[in-house]
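Shown here: the complex without one of its protein chains, the others still in place.
When the chains are written out, they are named A, B, C and D in that same order, and each has its own residue count from 1.
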Amino acid sequence: MNNILKAKNLKALIGIILIYVIVQALIMVGIVDDYYQILLVMICLNIILSVSLNLITGFTGQFSLGHAGFMAIGAYVCGYITVTVEQEFSFLIGIFAGAIAAALVGILIGIPTLRLKGDYLAIATLGMAEIIRIIILNVEAVGGASGLSIPQYANWTWVYIFTVATIVLIKNFINSTHGRACISIREDEIASEAMGINTTRYKVIAFAIGAFFAGVAGALYSLYFYFIKPDQFGFMKSIDILVIVVLGGLGNIHGSIIASILLATISSYLQEYPELKMVIYALVLIVIMILKNKDMTKFKKFITEKILRRQTAV
Amino acid sequence: MTQFLQQLINGISLGSIYALIALGYTMVYGIIKLINFAHGDIYMLGAYIGFVCITYLGLGFVPSLIISMILCAVLGILIEKLAYKPLRNAARIAVLITAIGVSLFLEYGTMAIVGPTIRTFPQVFPQSRFEIIDGVVINVTQIYILLVTIVLMILLQYIVRMTRMGKAMRAVSTDQDAARLMGINVDRTISFTFAIGSALAGAAGILVGIYYNSIDPLMGMIPGIKAFVAAVLGGIGIIPGAMLGGISIGVIETFVSGYGSSLYKDAAAYAILILVLIVKPSGLLGKNVREKV
Amino acid sequence: SSGGGNGNKSTGDTIKIGLNYELSGGVAAYGQSSRDGILMAFDEINAKGGVLGKKIEPVVMDNSSKADEATSVTTKLVNKEKVVAVLGPATSGAFKATIPAATKRKVPAISSSATADDVTVDKNGVKEYAFKTCFNDAFQGTSMANFASKTLNASKAVILTDNANDYSKGLAKSFKETFTANGGTIVAEEAFVADEKDFNAVLTKIKGMDFDVIYLPAYYEEVGLIIKQARDLGIDKPFLGGDGYDSPELIKIAGASALNNVFFSNHYSSQDTDAKVVEFVENFKAKYGKEPDAFHALGYDLGYFIADAIERAGEADSVKIKEALEQTKDFPAITGVLSIDENHNPVKSITIIELKDGVQSVKEKIEP
Amino acid sequence: MPLLTVKNLTKSFGGLTAVSNVNMNIEKGELVGLIGPNGAGKTTVFNLLTGVYVPSSGTIELNTKGKPVVLNGLKPYKITKAGIARTFQNIRLFKDLTVLDNVRIAIHHEVKYGLVPAFFRLPSFGREEKEIYEKALKLLQIFRLDGKKDELAKNLPYGEQRRLEIARALAANPDLLLLDEPAAGMNPNETAELTELIEWIRKEFNVTILLIEHDMSLVMKICERIYVLDYGMVIANGVPEEIKKNKRVIEAYLGEEILNA
Partner (left out) sequence: MLEIKNINVYYGVIHALKNISLKVQEGEIVTLIGANGAGKTSTLRTISGLVKPSDGSILLDGKEISGINAQEIVKMGISHVPEGRRIFPDMTVLENLELGAFLRRDKAEIKKDMEKVYERFPVLGRRRKQLAGTLSGGEQQMLAMGRALMSRPKIMLLDEPSMGLAPLLVKEIFEIIQDINSQGTTILLVEQNANMALSIAHRAYVLETGSIVLEGPAKELAQSEDIKKAYLGG
């Protein structure tokens, strides 16, 4: 078993490095220009956000509509530190400070609210994110409504490193006994508790880890896009992340990655159709959701009828 | 004291608007457990339909109201059939995402047709206001809205509790298959629910359009969320809860603005919501059912 | 193509100009209005033969009212579309977020409505490729504060701002500084958040205070509702504001009877009898079927403004255009004659407009 | 000293007293039945023992290592750690997880490695995961489920789901195992098989078992002692022979004397 794991790990490692080398080469020859780099960074940030939300909502089953709130904390704490400290690599301190601050807030808010179920939890987390945003809006030290400008420290390489780290760490977590404990809460909270799992603790852990990486994404966002404003972290941002998670599949990390790429690509194409952009986006969303639900059973039936039958014939 | 009374009136009238929208929200939720994000946008369309009726067709208030309610009901049924029905057996969160899609579609579809700028509603009611006691004023439209909300709440409660259709709705809400076995047409019942919920949104749209006399394609977003919050605060799925939740949010916001800082009124409303949920996890009027094991 | 670079040149038979606007999302109304104004100007210019003998080819993209998308759009416009200038976004935050991308490519970015004082300058000095054609927030706030103290003899003011809006907060800040410097007191600073419709709570609170004027720097959507609701509650003190009031919708929302004792600072008056203004208003109505608001007018001017700079640059070369922009002197816009100062801000006169039963009249004109 | 001592256990829901003044002792190694009419409060007793409900009054003591631990008011997971595991009246497996994972989750509380080794796959992670895997596999082999370890629990036939639920409960290493109607929905043949399995488990795992069941063929055959509940109260307690003949039990529950079950 261990050997298989290692072979798989090696393959993944080669893949990760290969992607980086290829992109870097394309940047060098100018095929990937500034614009594509922004697109890549957006995709990576969405991956971090959706994978971390997937841990909370997809794996642990806690419906959260407040991910943008954690992102905001990461972005602002990091931005503020980077601007005030102004030393080389202060931005790295900023990223970790932002992530830890987000995780702390996650724990603080998670302990009382995670008793709530389903839609009630969703609305409580939405409220929490709004409270965070409103507080930031009123803190003049970080610019309030007019926003905060930050030197651009992060580049595509940094963002890529953090994205890979996020995916690897969260995957490792999920495939451990702690991850299984989280998943069991999603499956059946009562049974999970009866099997000896401290469900409150694991919900808070999942929430904190999710918040931590949302904080990382927020921090990187502030460092790459060098300008942050409270309204970038509103309710719709949380929804955007949730859309990616559901589109890619709850509890499916690869799905989140693919959906991040897909949605970023779609919306970059749509920039050129300003008037109908959102209408098309909305339609695409509805149609994908319907097809996703519908064709699965048909698809499976197709496989059994066409492929399995063929097997028996052979 | 004068100021306190005036603020109370302000709070109740703002709250009755939230309640009016929350009624439809809660009703749809109560039956199919769907947070219908598009509800706020149907409210917006209700306002636009009313606007067209009054401004371009020159109709009076009552016919405009009826047309708006009917068209919204039809639209509600259509949305349900096209977007939600194919997902009847899907995970609830998937339907939620579809509802968000529908919401965006309505918002930006409307924007593509009428443009993003606001339109102003003509004055249909006389702009009269009473001075109840010295310095405390109340607007006629405010009274209308409050009355309409109360009447609709009672009517809805009657429909759901007393009528045959209401029984069917409740049966469908607990167990669709069992309801089918009773001979209940589940699809029709759900359509009916959407029709009523959307008609309510339409009514709300036109009333609020008249009250504030400015409408725009994104006007449904914030009241939609506030109404949702109100419904949850009162206990989602419970009709009087929507009323209670709506009025509470309105009064909280008003008093926080009036006596504290208006900067934190939304934050205060959310904070109170969270506090209430921590004490009563299923809202003010919600029953605290623990799953029977 | 080479990254970074020495600016973009239009070598074909058209001149590409990028438009990066808020066409969807929360402030789509401002973005779409600006775009309509600009496109109208371009149409007129192209109809008259274009610039340097070439037609202007606008490349319009949507930034969804999001700052990061705005960055991405400008990057796309300067790198992929190779435009020689980017117009927009309309709001200060989004505009700020695009400037580094434009600067890196040496392409000028110009906004006709990003009013924040610091969009074109920061602590490192003037941003080489950023320009704006609208007032600084400070200029409007100061002018109105002086008007309040000197013309209206007010000594006590209430400030009511849109807390989520940096334009509103910027104006309020400078109003407060000047008003208190003039010896006045700020009785209270209240706030609301855009997109609300019910302001009775905060107005009831204000009603109970002792003051001479209310300074309400905000956009007409909220201003209309606030003034209407204030008058309904029995507040009849003067309302003062800025160019955000300038829209034909204001009178429809608030109702003519509420719009008395209202003053605001503006670039021009749409009731102006100046032939150019009259012609613009008429052409606009013919084209779009409605009356223009401030964003339309400012956008329209921006269209001519960039064309003028290209003409003077003598070549559709972004670096040269930037140089020409810096040289702008006494450009005759319909929203007032303007020159560009060393901070890439416009120097133009401000007009104070009074509303009587909703009808505009020029109360004062203040030269910079 | 008994393994489990229940004193004056009471639970009310609003006006209804579902369990009222129940006293119960279970010795180590016993196999005890809990029977009674529908709604008598049997499942509620289980829910009280496992912390799903908090008792209105009374005490529950578990005595595993010579020192009694008071269980009332403890969270379910703590009770599981203290040594009680259960199955549910309506099967509550982790339906969308594999058979293997169902069992591995129940081993969770024995795992010592923390979050950091999990994130970074430190050696302790690998070592312990291997142990968990082997332990789970052994259990599955015992229950003849090892061949299906990678199937989703929901795809197992009903009987195997019941077995998996018991295996999962045993994975939590209990001293006391609570089974709630393990034979429900089984035909007489399957029930007979299950009866044997339960007896065998007791020996093999050295656990004490308390079981609720309406199928008298199973109860009378393997239970050494039986408690009978009616309206939340213990109306009888004794060996099967006594219970079968008890008038009150016959009246309230059995309907007629069962002579040869």
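Simple rule for what comes next: contacts are C-beta pairs under 8 Å (C-beta built on N, C-alpha and C of every residue); 3 or more make two chains touch, one makes a residue touch a chain.
The model shown is predicted, which means the values in this text are computed figures rather than measured ones.
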Option from B:L82, B:I132 or B:M182 whose C-beta touches the chain left out: B:M182
Residue in contact with the excluded chain [from D:M186, D:I201, D:I222 or D:A236]: D:M186
Residue ranges of chain B at the interface with the undisplayed chain: 164, 167-168, 170-171, 174-175, 177-186
For chain D, the residues touching the chain missing from this view: 16, 36-39, 89, 157-159, 181, 184-192, 214, 216-217, 252-255, 258
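Assume only the chains that are shown with their structure count from here on.
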Distance-maximising chain from chain A - centres being C-alpha averages: D
Middle chain, criterion being Cα centroid separation: A
Rounded Å distance, chain A centre to chain D centre (Cα mean): 40
Inter-chain centre distance, chain A versus chain C - centres from mean C-alpha coordinates, in Å: 36
Residue list for chain C, restricted to those that touch at least two other chains: 24, 26, 163
Touching two or more other chains - residue numbers and ranges from chain B: 108, 111, 263, 266, 293
Contact set on chain C toward chain B in their complex: 24, 26, 28-29, 32-33, 163, 190-193, 195-198, 200-202, 204-205, 207-208, 221, 224-225, 228, 232-234, 249, 252-253, 255, 293
Partner chain A, residues of chain D touching it in the complex: 50-52, 75-77, 80-81, 85-86, 88, 92-97, 101, 104-109, 111, 113, 115, 117-121, 125-126, 128-130, 132-133, 168-169, 171-172
Residue ranges of chain B touching chain C (in the complex, touch as defined): 3, 6-7, 10-11, 13-14, 17, 108, 111, 115-118, 120, 123, 127, 129, 135, 137, 139, 208, 212-214, 216, 218-219, 221-222, 253-255, 257-259, 261-263, 265-266
